[in-house]
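See below for the structure under consideration.
Apart from one protein chain that is not included, each protein chain of the complex appears where it belongs.
Labels A and B are assigned to the chains in the order they are written; within every chain, residues are numbered from 1.
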Amino acid sequence: MGMTSPSRRSLKTVSNTVLVLIAVCFALPLAWLVLASFDPSATLSIKAPSSFTLDNFAKVLTPEISFIPLLNSLLLSGGCAIVTVVVAILAAYPLSRYRLRINKPFLYGILFGTCLPITAMMVPVYSLFATLNLIDSVGGTIFFLAASSLPMAIWMAKNFMDSVPISLEEAAWTDGATMLSTLTRIVVPLMRPGIAVVAIFVFIQAWGNFFVPFVLLLSPEKQPAAVSIFNFFGEHGSVAYGQLAAFSLVYSVPVIALYVLVSRGLGGGNALAGGIKG
Amino acid sequence: MVAIAETPARRFGGEPGGLPPETPKQRARRRSQIATRRSIARSIPLLPAIVLLSVFLLGPVISSFYGSFTNMSLTGAAAQGSTFIGFENYAKLFGDRDFPKSVLLTLIFVFASAVVGQNVLGLGLALLMRSANKLVRSLVGTFVVAAWVLPEIVAAFSAYAFFSSKGTLNTILGSVGITGENWLYDFPMLSVILANIWRGAAFSMLVYSAAVQEVPQEITESAEVDGAGGFKRLIYITLPVIRRSISTNLMLTTLQTLSVFTLIYVMTGGGPGTNSSTLPILAYQEAFKFSQLGFGTAIATIMLLVGAVFSIIYIRALRPEVD
Partner (left out) sequence: MRGKRIIGLTALLVGTALLASGCSAGGNDGDGKTIKIAYQKSGNFVQLDDHFKEVKKTFEKANPGVKVQLVTIAAQNDDYYTKLALMNRSASTAPDVMYEDTFKVKSDAAAGYLLPLDKYTKTWGDWDKFFDNAKAAGLGEDGKTYGIPMGTDTRALWYNKEIFAKAGLTVPWKPKTWDDVLDAAKAIKAKVPDVTPLNVYSGKTGGEASTMQGFEMLLYGTPNGSLNDEKTGKWKVGSKGFEDSLQFIKDLYVGGYGPTPQEALDPNFGTSVSAELLPQGKLGIDLDGSWLSGTWLESGTNPWPEWNDVMGQAAMPTQNGQKPGEVSMSGGWTLAVGKNSKNPQAAFDFIADALDKDGSKNYDIAASQIAVRSDVADDKEYADSNPSFAFFSSIVANTHFRPATTDYSRISNEITVAMEAVMTGQQSPKEAAAAYDEALVGIVGKDKTVKG
């Protein structure tokens, strides 16, 4: 970043201060979440707990309430991420490397696909799934989640692929290599950070998805945590806020940890955005 | 016999030797046949995506679109078999006293929280993080991203607990002697806009962090040597270079913000009255509370059109490369 002149140093101090202030602003709304999870009689008002208790966590950390739904979330989100990444990379290859007539309409088409109101479409989706006998099928739900994540994923994968220089493949082609082999042996290894980014983005979106698994799955033991979180909402609008807050923390920590891990492994959050820069 | 599809090198031309000479017409036809076969072969990797999208999304989209021209309903007599009613849903929508206000609120919400809020904050964070130390960068990164990865219902409750009249914000203001307003009641749009910025800034921050890294150092440094101050460098060098990222990010954040529902519903319920009823809230009421699916889908179609209009504006104005 160059020499440390006085103006550079003061810029650094100002940046640091402003950033810390912003960080505090972002952390503040989370204060309620943390306080309520340790409060035996939590409500929606912010208050210091009358007595500090781990009861909420104890009640929440049971197989039925936490472990099985979290496992299901992992299965759904992980499955969705894998399917999406594979299909998106395959699709991104011709979009990135060749000038086909189908490219432009396909890309614009999937761009609009990113703003499809999935909730408004759930009735025909349900009928479709019922006809295919895929209701209450984890596999079917994974494929649907993947299909709805594809537009964004293809977009991102294509952008990552664009920044991999084509010269290496051109050399391979003159040596007689096939499309599939250049894809798997040259492009994919060079795109590894990008692939991680797409995977984690899709994973996070699927982790928080309530409506799709709610509609497409019947058995309670197959429901992910995003659906089982509504177990804390009782009749006539009563909500067990303390347990809800505790559960939310348990629910969010895996995803945040995953993000931190992946971004650390990719050399900081900057790599994460490389695929979205368009 | 090696198939054309297997040797992309063929696209650089070159004919197999030893064949009788062709007429120009024959050659042109053969070239286009080869080109077509090549195109088809090259499109094959698109096939899984096309299959998934058409099976799971295309059918339901068309069915929903058709549904907006019927009185489809989840309950009541119309659930037995819906009747085609043409544009009646749309006419009712445009005549609905709440619709114009809902569109306006949606536009305000999208513009303020996505176009301005998330993008400006995201860019600002990205620029500032360049000259911050590592610990601060991690701290900011973690909290900003935490707001993004929280499940939507939890983020909504946290935001509610923050802005409610006995909430975190007013408690803090109270401790320094300022009486806070009743944010959710008197300033519902402001509250949900701020909450949405809080929730979505992470995405823009990540995009701009990478984009800004791509700005070649030589250009900024030579500009600095020429006497251009920080602000001038930002406007005349950095922003134009990351133009494509700006437009792509604008598009993505706009489209995502258009469909925000849970956040607003939990914080204000769309109220007071209809003061924060954006289109998704309206669609939820009509489609689910009143089980008028046809009507709800009509609203969703309008939302899609609004999204399309925004996208076209961005593409025309900023010309990102799609190829």
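The definition used in the following text is that contacts are C-beta pairs under 8 Å (C-beta built on N, C-alpha and C of every residue); 3 or more make two chains touch, one makes a residue touch a chain.
None of the values given here were measured: they were computed from a predicted structure.
Among B:G76, B:P100, B:P216 or B:P240, the one in contact with the hidden chain is B:G76. Within the complete assembly, B:S164 is the residue of B:S164, B:N196 or B:T248 that touches the hidden chain.
Looking at chain B, the residues touching the absent chain are 3, 5-6, 41, 44-45, 47-48, 51-52, 73-80, 160, 164-165, 182, 184-186, 265-274, 285, 288-291. Residues of chain A in touch with the missing chain: 41, 43-45, 65, 122-123, 126-127, 130-140, 142-143, 178-180, 214-215, 218-220, 223, 227-228, 230-240, 243.
By our rule, only the chains that are shown with their structure count from here on.
Computed from the mean C-alpha positions, the centre of chain A lies at a distance of 15 Å from the centre of chain B. Residues 5-9, 39, 41-46, 48-50, 52-53, 55-57, 59-61, 63-64, 67, 72, 74, 125, 128-133, 136-137, 139-154, 157-162, 164, 166-169, 171-172, 195, 198, 201, 203, 205-211, 213-214, 221, 230, 242, 244-245, 247-249, 251-252, 255-256, 258-259, 261, 280, 283-284, 287, 293, 296-297, 299-300, 303-304, 307-308, 311, 320, 322-323 of chain B are the ones touching chain A in the complex.
On chain A, the positions that touch chain B within their shared complex are 1-2, 8, 11-12, 15-16, 18-20, 22-23, 25-33, 36, 44-46, 86-88, 90-91, 93-95, 98-104, 106-108, 110-117, 119-121, 123-125, 127-128, 143-144, 146-148, 150-152, 154, 173-174, 176, 178-179, 183, 204, 207-208, 210, 225-226, 229-230, 241, 244, 248, 251-252, 255-256, 259-260, 263, 268-274, 276-278.
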